[in-house]
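Structure, as structure tokens:
Every protein chain except one is present and positioned as in the full complex.
Chain IDs A, B, C, D, E, F and G follow the sequence of writing; residue 1 opens each chain.
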């Protein structure tokens, strides 16, 4: 997976610093830590420049705690815990120092170290006040990953002058995250006026035939505005992670 | 169904102009003509102010011809045939005089009589050139029903200045039909700037996850713009019929 | 968005009452109030004749309170809060005077001012007793927006004489709202006998394969009755808002 | 499966008219004819009072021909072939005598023998002229199975007086088949006025969001009218078969 | 709707026993009682031979109580309340005498009067023990409507000998209700061996891709066994009501 | 169903050890125990080599208890209770001795008898820590049915080296169960490298458009890796049962 | 991916038979042939014991030809081409010798070499004659892969004695493929009586609400019969491939 690593292992083997069996084993076991219920990919930060992220939904509190501790023990910084309910955070907090919780975003960050890798910005544009939690999941994630964030909330297309009044600010962003539920139309309008790539986050906000975000998801996938793409429903984290990758380009 | 009619029948009965059995029969048989495969509602025009409309999809050519003739024989005017393919029109044309075909709209009108009941206007706003056939179904229907029509085509939200340049024209309309496929965002933007009621027509135009118009339909149903409602996918006719009813109010 | 407003700003600019920068800023910032989590569209009432409406579902109580206060502070009247649970209303009530709650409709109205812009009526026809909450959402909304409302509840098609006994009343209405769950057949029957436009509101009431209102929604969209259109599932508010717009025509 | 048959086999065995092995084989092989690609259930008519029916869709012409011949060879009467296209019928007709084709219904009947088991009637009520083929599939099936049939076509709810004018005829029926596409509302209205069981056949007729009959199917399943049930989309045959079973009760 | 009633009214009118206005009013107001939130169809029992049934899901307790009282006051017997939770029953019980609750079936019967209109039987066959509540909804309904009921529970196709051991009992029934969740295969097997009509009730019992009963619903609709039809998911009541209608034929 | 059993019954009959009626009855009543709400298939273990399994979801506690007791009374061993909540287990435990509960797997085993029919192994590979409960349902089931189990958890494709490091272990298995939610990609990757049959278990774990496991289910069904098949969403039990059958082959 | 291969490469490297760069390249390029539009996995047969299979649907004829030739050139035997239309086969046949076509199965086999790896059998049980093409896809695949095949066609559950008469034959099979459309009930019944693993193949055969095989797919996934699993709709090939893997176990 990582050519340099392979080359090192092979060199050691050729130089007889390691045996054939050790060599084989090294090739097979790129670094991770096995907790039984979880295999922690310590190699990830080196490989991708980002720390391991823990998606907490459906995980048992004991498992979450075990994983966080293991990552922190091997020196992890800015460890993100997403989809973490307040109740489980309170349990975790008892055993782990230096952990911060963002209630709206349902995110915790352990061992936070502030870094900012550039001055370019990610704009997070949300259609309505009801989209607030998802927008915040994106915003906090982006900030923890070292980005400058512009928040533009409640600028949905039904009062489109609110959006247009912010065009200058929108043009400042290197990448845009567009959070919208209901009919998800905001993505198309933003995509039509922006010069930067736009990542759509459909939300599950809405009346009946929203069907848990399906209406916004389909609308965003079918957007007539070129230069946009879509992540999963309510997946503010995923959008911010991708935005962060794009935002680092050329820095 | 129609109190006046009932009252007349009862008065005749009381006055012994008709027998009990005749009375009962009259009550039961509000006027329509039975062709076996079809029961033509001649009473409709009196009742609703609109002639019978023939939805031709799935109907056999013989049935369509039979129905048109029957309506014309009882004095029908402006008889609309919707979803009529060119091939079947050509067959019909051989036997029926005074019938006109609109190929893009897939509509024919038999025994057309030009009337215009008012000066107020219906605006038909279409997002893309691909929505042309559905928009024309709406436009021709509205015109045949006696309305003035404003056509604004290809003003989708990805180049939203095209729409905004027409705001004055939009504000002239008493009712607006908004035709859009893909993400259907046009309805929300139009709904946000218009003062008139807006009727959305989702179209089945688009890439893969359009799912035959489902994306535009859900988007329009979930529109955050108050003052709008939706008709069936590709149903330009239905939108125009409703728009015509609203356009007549107060005239 | 508003030609007159634009013209005024330009006139002032030409007359050198405002500088170029002030002009540009004015053009960009059509009036709204920015609360961070919300941008309140104070210009809306002037633009559309209707006050801002607050859709409370998924919003945090603090946000709702902040928005209401902001609107009231800028002189808002008849401020509608829809999808408001009783619990959150009770919290709000503590801080805001002159606010009334309609429990069945889950609607609150702040700073209510009774107005009635005309004598024409909106009929609200509901199929079953289970549709009561949605019908009331429509009824209260319509009344707050200044309309006369006729309520006809529990007149579903399985006992169709209940509906027909009210035909005279139905014919009095200038626009009709038809609320139905299950198979949504009421829309088609009402649409067939009414001369007024009919707005369908599918509800999520029913047995298993109702699928959260999908059965009624699809039925209403596919209604064979011309002159009807549909709003989102359980969206009594949207239907009433549109009905109110139609009801004002010609007044 | 059939107690009497079992008893006979056992009696023969006990009386030593057949050996144990013959007995076992008899028990195992209730009569059918094995053609390899098909196993023809000759025992069916005795068991259920109805002949084998051949569902021709997706079957190869050779297979269809083979099955028909086999049934006719074992004395089959009134052999129904459903979903048979005209092209394939023409191929079959060359090799099989005494076979009649109903083009609208896409049904053929081989070796027809007219029987009528009672005077009670099945009413087939269809909403629109477009539903004609499905209604005819039901009507022909019911007639071939020995029933009197009343056809009431094009009596959809948008002009409901057409239906009510026929109430006396409807009340004559012992069982009712209700064929409707689009919103399928006819079932609910008929179910509300009829005293007889009503079998709904949703059809795939309609505009976009009909989704191949799904709208009518869901509507009928959710019908508020008690005393009704539903068969598969466009399944006129299935409805007629069931109606025939009910129609024979008490005769 | 009811020819005899019409005839009476007309006769009285002709005989000048009633005035034209009284006549018109009588025609319009076939008997029902208007409670505002509900219109009780007292005429129903005369018209269909069955009392009004109250579907309690989504109804407010006050409304339920009001409706029951109204029906009882006009002499209603065997008043069925379906989908009634125990909690609401307990509230109702305080104010209404002579009401009995069936907890598994979630049914209450007010003013029960035991009648049995015939000796023929309805068989209720359920696939698994988990289908028990739906099967009991059917069974209690059928019994209250005056039918003899045979209960055959937990005879699903995975151990098909349990079903076949009861074939004699199955053949005794005049009509069969088949209750099954998961893959709903029981309907096809029962339909293949029975001579009586079979009504399928898909249930929402099962693992993940059951999708709330969709798997069983689709399976039953697509059953290859002729002579069957389907009611809504978990609709034991509807199946029993229809079965009761069929069971009365010829009695 | 069981030829040997049939042969015995027939021999006894022929030898006049049993009468015709006894013979018929024996044929009809292959062994099961009827509890009314359940028919327990005691014959199953003899027939298939596996004990009866009780799917507890949707079953009443009394029914569950009754069924367990009945099976135990007839000598049942290793009686599995799946989808059993802790609360209901606690109730059951009071009355039944020798019952063990696995909380993560939501499985209880009554009268456990340890057996291991072979040395070949079932590998259970799970994509993420969130899939733990489903994986454990499979693991416990497989162990109770007498299999050796290899657990490989949290080896999802986003860090694919974790999977590849275990290739030797994977190649040891005779059959593989692959548990994954979200995009279910693990099945395809495992299927591509394994020589053994792979059974996919989609789980309902994931963000919004997971739609209750639908995304993983469809992905697994469409897997491009030959040699795999799929069971129902979250159905760890079903996968383990099938795997156990395959694992016994050739032992 | 293949430990032995890795070991060889490393040994050569250590022995200095290959350079570091050659070693790295060898590690990276496990054998396949790159045609640009396709990368042919020649290593596959060694790895899995099965040759490459070409899924022809959606592939261009030139591409198909190129792939076949490439595989044959490297010595491929029993090369399977699935989903191959007759027209494209005829084109291919011109350029490739020794290729055989199975029209019903839409399968071609190039360079066929008859082998049979064991005497154990795969039973292919199909519900109806319409399922013939899918069943044949499975049967031909299984035979080409060296299995003995038992064909049992048209034994659907509506005439279940046809199935039971073959129980002895069913019990002979080591693994069973069950092909069924419509309601897919056959899988549950077969699963209930068989001792061998059962692989379900839902087919897209049926009336309206079959929805392209969805009804059978969901039914099979929800089957109450333990010991079964499911492949994709109409995927006879996939079922046979898996069945062949299971059939080889222990041989």
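Methods note: contacts are C-beta pairs under 8 Å (C-beta built on N, C-alpha and C of every residue); 3 or more make two chains touch, one makes a residue touch a chain.
Here the structure is a predicted model, which is why all the values come from computation and not from measurement.
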Touching residue (missing chain; options F:64, F:149, F:209 or F:246): F:209
Contact partner of the left-out chain, one of C:14, C:86 or C:115: C:14
Listed residues F:136, F:183 or F:234, member touching the removed chain: F:183
Chain B residues that touch the omitted chain in the full complex: 104, 128-130, 132, 151, 153-155, 159-162, 164-165, 167-168, 205-211
Chain G, residues in touch with the chain not shown (by the definition above): 1, 28-30, 32, 36-39, 41, 43-44, 55, 57-60, 63, 67, 202, 204, 212-214, 217, 232-235, 238
Where the unshown chain meets chain C, residue by residue: 3, 6-7, 10-11, 13-14, 20, 23-24, 27
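What we mean here is this: only the chains that are shown with their structure count from here on.
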Selected pair, greater C-beta contact count between D-G and E-G: E-G
Centre distance in Å when chain F and chain G are each reduced to the mean of their C-alpha atoms: 26
Cα-centroid distance, chain A relative to chain C, in whole angstrom: 37
Touching two or more other chains - residue numbers and ranges from chain E: 1, 3, 128, 159-160, 164, 167-168, 193, 206-207, 209-211, 214, 217, 221-222, 226, 232-233, 238
